[in-house]
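Every protein chain of the complex appears in place save one, which is left out.
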Amino acid sequence: MTKEKTSLLMDDGRRLDGRELHELRPITMQSSVLDRADGSCYLTWGNNKIICAVYGPRELHPKHLAKPDRAIVRVEYRLATFSVNERKSPAPRRREYELSKLIKESLDAVLFLEKFPNGTIDVYITVLDADGGTRCAALTAASIALADAGIPMKGFITGCAVGKVADKMVVDLSDVEDKDGQGDMPVAMNFNTGEITLLQCDGEFTIEEVKEGLSLAIRAIGDVYKLQREAVLAKYTQIEGTTNDVGDEEE
Amino acid sequence: MTKEKTSLLMDDGRRLDGRELHELRPITMQSSVLDRADGSCYLTWGNNKIICAVYGPRELHPKHLAKPDRAIVRVEYRLATFSVNERKSPAPRRREYELSKLIKESLDAVLFLEKFPNGTIDVYITVLDADGGTRCAALTAASIALADAGIPMKGFITGCAVGKVADKMVVDLSDVEDKDGQGDMPVAMNFNTGEITLLQCDGEFTIEEVKEGLSLAIRAIGDVYKLQREAVLAKYTQIEGTTNDVGDEEE
Amino acid sequence: MTKEKTSLLMDDGRRLDGRELHELRPITMQSSVLDRADGSCYLTWGNNKIICAVYGPRELHPKHLAKPDRAIVRVEYRLATFSVNERKSPAPRRREYELSKLIKESLDAVLFLEKFPNGTIDVYITVLDADGGTRCAALTAASIALADAGIPMKGFITGCAVGKVADKMVVDLSDVEDKDGQGDMPVAMNFNTGEITLLQCDGEFTIEEVKEGLSLAIRAIGDVYKLQREAVLAKYTQIEGTTNDVGDEEE
Amino acid sequence: MRSEEIVGVLEKQYITKLLEKGKRADGRKFLEGRPVQIIPNVIKKAEGSAMVKWGETVILAGVKAQLGSPFPDTPNDGVITVNAEISPISSPTNESGPPGPRTVELARVVDRGIRESKIMPMKDPKLCVIPGKKVWIIFIDVYILDDGGNLIDAAALGAMAALANTRLRKVVINEDLEEVTLLEETEPLPRNGSVASLTFAKINDSIFYDPNLLEDRGKEARFSFAMTDKGIICSMQKGESGVFTEEEFTTILDQGATLVAPLLEKIEECSQFPEMNEMYQFDF
Amino acid sequence: MRSEEIVGVLEKQYITKLLEKGKRADGRKFLEGRPVQIIPNVIKKAEGSAMVKWGETVILAGVKAQLGSPFPDTPNDGVITVNAEISPISSPTNESGPPGPRTVELARVVDRGIRESKIMPMKDPKLCVIPGKKVWIIFIDVYILDDGGNLIDAAALGAMAALANTRLRKVVINEDLEEVTLLEETEPLPRNGSVASLTFAKINDSIFYDPNLLEDRGKEARFSFAMTDKGIICSMQKGESGVFTEEEFTTILDQGATLVAPLLEKIEECSQFPEMNEMYQFDF
Partner (left out) sequence: MRSEEIVGVLEKQYITKLLEKGKRADGRKFLEGRPVQIIPNVIKKAEGSAMVKWGETVILAGVKAQLGSPFPDTPNDGVITVNAEISPISSPTNESGPPGPRTVELARVVDRGIRESKIMPMKDPKLCVIPGKKVWIIFIDVYILDDGGNLIDAAALGAMAALANTRLRKVVINEDLEEVTLLEETEPLPRNGSVASLTFAKINDSIFYDPNLLEDRGKEARFSFAMTDKGIICSMQKGESGVFTEEEFTTILDQGATLVAPLLEKIEECSQFPEMNEMYQFDF
């Protein structure tokens, strides 16, 4: 235990990849990367690489699954077979089913589903390369893809994990920190409203550490949110430049 | 073989658990043990523990499976993963499919299915702890749960296995007697009418032994049937005591 | 490699089973071998034994799969568990899915599907004993079974594989030649029109060898086609003999 | 040849009427079986095989053997497993896909008949090659090719006949007692005796042997049992939603010895003709 | 007893109205849990077991253990795995079949609560018998028998209670250090401390502990966390489409220590009564 705690921080107090305790990894986001999907996003977050496609709102088949008063959201979060250390079988595992459910529930919170009775909004996420924090990155990418598809939203869902390493709360765990550290705590929220849509943890935390982690996560999410806004605005700016027919209805 | 034959009977001619050759194990039956189910039964039979829930008659989905002239009966007999010596995988095995089919066919024989066109009666049985004779115990419990759900029946199905141990026909095999003995013969019937709805065997029997076994089984079933009637009447008596509004329409 | 090349040909230039390079194995075909199926064929080809049943045109369920302007063709090509060297699991493997798709596409080419809107023609093929060239044999049998079912066709699909053994192009590879040889090239076609409906290969061929193989295959297919016609005509002749009510509308 | 129809109400009434008069639609007596033909050893790639034509029913059984580990709770026993496939080839109403309850029951009834008869000496060194480590796994697969009624008896007969002509490769146990070498030479699968299945159906109050397809679909109840050449009953299975009385069962059982004899005889004939045979060349 | 109905709009309005007045439909206070009973050691064939009646919810947890190979990346650790089944027995709306997302989440939340609490000393020689070769695989299976709301806390309590009375067979390691012999004698599963789960639901702006069935179906959001006897939070799970604020989470977490104490006490009681008990004999 002692060995673990110290080995993940260097003598200068920095993390193994050179980051400060509260420093995010580099993040890039690109929307409209796919021609066939209604909306899409390619996001890199450290060594994570995530692609997300959105279809809809569209008619739901089979029809008996449809809701007469609103659209449903279907989410598939998958790990590519080669995205992890040991090759994963192509069949989804329990972890992928659980995260698909949690991502779906988070997205539910910002979608105007009642505007699309009997419809479905389908969100397909594939983690192409995994390096810790994939569910938060996936949610961040999914929001951009939903915006890219022109689906009206109350706000974006933005995620960022915090965790505990060498008895310290740190921001945005890498794969190694997640595996060898003392705990992982993914958080996702609508940053503008302060509504938290996802909160999990595993590991060992005191109540005070959880509170500190939550506060750190919210601050980091604020930073990620800025990038997210830029990525979506970039597309509109580009379109404006080309078509000259859109105003600034986007906040 | 000789070793087996003798080792299952003690010097005084009794069986390893102290029973006489034709003696049943202790049986308890309790109906209405579940709040959500329309009818239910918890039954113990030696070390067997079985729970059964009944739903219906209710509408059948998908509708193309429904019969316009009668209800169908669907039965799921399952072994809990921890009910057997080696942990069973949660996915049902061939044995569970076969017994579900046979239990369904037995129950068909006493239900007024034509009273509920397009409907389904669903019987879910889980063996929580298994100790030989589970299919007979399951049928016995299912009849009580069906009565508990208020579903009209021509009679009860009551089961009891017999078998061959040390060249003798004995009643109600335990798990050990089933495994190390010479043969198992489960029987189930509507005791009042003498209609036999289930008869199987595996092992080695002469025709005379089968006939003797059948006769022994019917006698034992008579004893189990008495307990079954009491269990169902107990509920009615209880209701009478509380609500005072039911006559003695039950047999 | 050198060892392989020579060991599959004997000193007299013949193949291990005594055949000449361009010689087919013995083939027998028998239609109407099954009572329940609308059409059927039992075909032996060397040690291959194949049975095929055809049902239809019949209504397709579930209906949303039906095409309003034509029938669809469904093909299941399966290997019996005991038809191969190592016992095959009963669940179909990827090879069986691929060949089912290719056989279906070949049959599509000769069926008047637009005559049977909303319908389905179901072709079930089981390889009971496998000895190389099963897909070609299966297509040959399926055509006879379709004719046996009275389904109107533009022509027959007839198949025959060629391959490369000891640097020579040979006709109709056996299992051993397929496994230890240098390449396999299955071909199927409507011989009368020259339309090739199936062409695959694996192994190592020069372009000239492929061309030579194609030419050899077409010649061999011509021979198989004669047998196929006879097998179908045999049935009609038989019927004529018995019922005396059919003319010679069959070519 | 035309499309198969499910036995409808009218057809069942017709059969029932006949049975009340003591007659069967195909003219058989109540205890009369249909003609049965076995063609042994028809599959070259199988270690043993048999095609059975039982009335209008056609089945094909094949045996494959491979060396493997014994089950942990029976380390000194070879392994046998029976699998059935009611192929969509056999009838317009039989669908493809994973085995349904009917197929599972068929496989398990055939399996129990053979397993419980003890005719396969599982502890024989020919089956249990290195105790606890290497045993023969015997796969018996039965394909229903034409569903003409009474699948259980036909499948059981095919499985037994396939075993009767099965040959295993001889093995040499390596010095370390851990591995074995397979030789090309084969020897017959060891076997002590034989077993066959007898199935009765009940419609209204008529009970008869060997239901054909119409009778099979119209039946209210079914009773099958397997009997060995020693007259031992090693498996019974009552099926379907109808019922039998105690007397009906005992009456049926008393027919066993007479009816099983010709079937057991046919099986023994099979083991005498191990050369490769041709199927689908026979006619009644 | 009558058929279960899905909580409709009216029912949800009713609950919501009450909650706005600070009341719950069953009269409980917002931080009041329902009565909880544990009956330990009820399954003879299991190495450990417990039935939990938590309000109207009934669950049964059983532990089976078998020797097997460790995972390649943790060769010196025993293995633990939690599986859940929301049985169709438990409610008319719960269907049978492969586990759906709700069942998977339940199993994984219970699994993480136990695994991350580190109360199971996986490297203990009693669990890791021969490092790299033979370790105990501990299967915890939880069956939901009556779905009366708050399945997570009930399932987590049952799983923990079953572990508390689990006994493993003693083993002797053979001379070659490759194989082990199982003895008949048993000893308790090693364990360092205990853990329990606490679940809160949110409807409108009301947050309350231990939702009953109506509250469970009407809830907009759920928050569960697992706390050990050392006051450590080892697992959290926010669920459903509703949201919480940061303040709401911290307020909930501050209730943890008080609410978890009686649950942990009950678990310890279980480990003191290892003789076989009878289930379904209790009443509140």
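Per-chain residue numbering starts at 1, and chain names A, B, C, D and E are given in the order in which the chains are listed.
Simple rule for what comes next: contacts are C-beta pairs under 8 Å (C-beta built on N, C-alpha and C of every residue); 3 or more make two chains touch, one makes a residue touch a chain.
Computed from a predicted model, the values in this text were never measured in an experiment.
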For the chain not depicted, the shown chains it touches: A, C
Residue touching the undisplayed chain, where the options are C:34, C:201 or C:220: C:201
Hidden-chain contact residue, picked from the options C:14, C:61, C:95 or C:226: C:95
Residue among A:87, A:115 or A:179 that touches the chain left out of view: A:87
On chain A, residues whose C-beta touches the chain left out of the figure: 30, 32-40, 42, 44, 47, 49, 51-53, 55, 58, 76, 80-87, 90-91, 122, 124, 126, 128-131, 148-149
For chain C, residues in touch with the removed chain: 86, 94-95, 97-98, 100-102, 105, 108-109, 183, 185, 189-190, 194-207, 210-211, 214-215, 218
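One rule holds for everything that comes next: only the chains that are shown with their structure count from here on.
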Of all other chains, the one whose Cα centre sits farthest from chain D: A
B-D, B-E or C-D - pair sharing over half of the A-E contact pairs: B-D
Mean-CA-position distance for chain D and chain A (Å): 58
Chain A and chain C: spacing of chain centres that average the CA atoms, whole Å: 52
Touching two or more other chains - residue numbers and ranges from chain D: none
Contacts with 2+ other chains: residues of chain B: 86
Every chain pair meeting the contact rule: A-E, B-D, B-E, C-D
